[in-house]
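With one protein chain withheld, the remaining protein chains of the complex are depicted in position.
Think of it as A, B, C, D and E in the order they're written, each chain with its own count starting at 1.
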Amino acid sequence: MNRIYLLVNIKVMNKEKEFNDYRSRLNERLLGTKDKIIKRIYNLDTNAFLDGHLNKETKELIGLTCSLVLRCDDCVKYHLGKCYELKFKTEEVIEAMSVASLIGGTIVIPHLRKAVEYWDELNSHV
Amino acid sequence: MNRIYLLVNIKVMNKEKEFNDYRSRLNERLLGTKDKIIKRIYNLDTNAFLDGHLNKETKELIGLTCSLVLRCDDCVKYHLGKCYELKFKTEEVIEAMSVASLIGGTIVIPHLRKAVEYWDELNSHV
Amino acid sequence: MNRIYLLVNIKVMNKEKEFNDYRSRLNERLLGTKDKIIKRIYNLDTNAFLDGHLNKETKELIGLTCSLVLRCDDCVKYHLGKCYELKFKTEEVIEAMSVASLIGGTIVIPHLRKAVEYWDELNSHV
Amino acid sequence: MNRIYLLVNIKVMNKEKEFNDYRSRLNERLLGTKDKIIKRIYNLDTNAFLDGHLNKETKELIGLTCSLVLRCDDCVKYHLGKCYELKFKTEEVIEAMSVASLIGGTIVIPHLRKAVEYWDELNSHV
Amino acid sequence: MNRIYLLVNIKVMNKEKEFNDYRSRLNERLLGTKDKIIKRIYNLDTNAFLDGHLNKETKELIGLTCSLVLRCDDCVKYHLGKCYELKFKTEEVIEAMSVASLIGGTIVIPHLRKAVEYWDELNSHV
Partner (left out) sequence: MNRIYLLVNIKVMNKEKEFNDYRSRLNERLLGTKDKIIKRIYNLDTNAFLDGHLNKETKELIGLTCSLVLRCDDCVKYHLGKCYELKFKTEEVIEAMSVASLIGGTIVIPHLRKAVEYWDELNSHV
């Protein structure tokens, strides 16, 4: 009898890694253009979220909620990643996003769904 | 001679079902957080589209067109689903969306394309 | 004894008239530029709100609510004026705007305040 | 000799009071409509900014910055008023708004100007 | 006979000057806060509109039209002022804004009205 081995390399990549890889690759591409405005916007973006008069935790919540009301899924993901690193609790992140949903209206709900899905993915790594 | 049976379970899922399943699963996840604001926004959302001084047909057209000018594809899909249940004719839905496209500008057109694609999918079930 | 007559011409202009006069004057200015795109947008705008597969009442509600979620005060005023001419009841207009406020979030509330103020002004003419 | 008394009642009202009076008067008008959706949105809005998993200070910063990126001057004023009551320092409020300006772009700057003008007015009462 | 002299100092200030004065005063206030993010955004804003791979005329048209579709009246005024300095013809400015109005929809029209009013004011100085 013949045995047929079907070896299938399924490239399982979690959503978080996929997002970060795409982001990094294209950020490098953009910074590689040597465009000064883009370079300085990126630079500003890094500095703006460091500890200052407000601590970086508060700033990340600002980044998260502003991204949510502006309905930018990738920006929300980025700030959720940062919130995860800063050890925010799920109920804090959810509450921040609930306030943003009230401000931005039900139009924000589809983005809230994607956000909680990504947050759960981040927390499933343990 | 060897016979090789390749049993492939192709999970064919239509766009409508895929959208509704994803939506339901994450709505449950969000309501499961016990966050009061989210719960009450969902509740309000259900009540707002019931018959009142305006009938629910008119309200769905409002929901559809507001979603379109705000360029929220998932919201548009949701309201198209409701419009389908309420037996709107294609020409009525298209006309409502054409008014919204004029108000919102050509920036709305890519969302209008997705909308008509989804509307046709809803109508292909018969 | 000297009598001093102080004749003061107080130009009392209601908000509605002021809005309409400003609008008309600058619409004429814009159409006077002979720019074809502007001319055709204006033309389209007139046609889009006529009776069609949907009646003009429904279309005005669409115009009103889309303007409200996009937070364009002048557009809201314009459509409130049309709704007034079409003999909409206050509770209908308020309900339409409440649905829009839910969709667009609390960010819409300041525009809702201006809207109801203008609606009351329209209704104070009797 | 004739004396002419010109009694002029100059109604000097500071911007803060003017804003709050207008806001209160029209909120009452809206709540007076008995529209349930509007009533419940107002109710939710009050509850959302109370202490919860996040304290009310953090929530006000969220309210302030979301309002700023959405470019709603009246919403910004409202949250600045709350930040003032909560004894935020100027440098904290400015830093929060600078993060929002980076997120929302230079299109936010005109609203930032109005915001700092109102903040200074709030602080000039002492 | 008694002569009554009524000396009235009417502070006639044109719209352009009023806008520029307000802008300058509050820009100074903001830069006076020593907030680094704000300072660098202002700096970037100055640099971005200088001649580069694209000339400054093209960049001003980009600034003007992006401001218009984002419906920021003050930003539109600012770029109209720059376009005036750069000796743009009325038909060029109008055409640029007509393209923006098509992209952004009829919701842009009220801002187009204000824009042409301000442009005419700029051109009435001769």
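By definition in this document, a contact is a pair of C-beta atoms (placed from the backbone, for glycine too) under 8 Å apart; a residue touches a chain by one contact, two chains touch by 3 or more.
Since we're looking at a predicted model, the values are computed, not measured.
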Where the missing chain makes contact, among the chains that are shown: A, B, C, D, E
Residue numbers in subunit E that touch the chain omitted from display: 44-45, 48-49, 52-54, 58-59, 61-63, 65-67, 69-70, 75, 89, 91-92, 94-96, 98-100, 102-104
Interface residues of subunit A (partner: the chain not displayed): 2, 4, 22-23, 26-27, 29-30, 33, 35, 37-38, 41, 45, 66-67, 70, 72-75
Where the unshown chain meets subunit B, residue by residue: 2, 4, 71, 90-91, 94-95, 98-99, 101-102, 106-107, 109-110, 112-114, 116-117, 120
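Everything that follows uses one rule, which is that only the chains that are shown with their structure count from here on.
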Fitting subunit B to subunit D on CA atoms, where both chains share a sequence, rotation angle to nearest 5 degrees: 180
Subunit D-subunit E separation of Cα centroids, rounded to whole Å: 25
Chain centre separation in whole Å, for subunit C relative to subunit B (CA means): 30
Residues of subunit A touching at least two other chains: 44, 48, 69, 91, 94-95, 98-99, 101-104, 106-107
Graph class of chain-chain contacts, one of line, ring, star, complete, other: complete
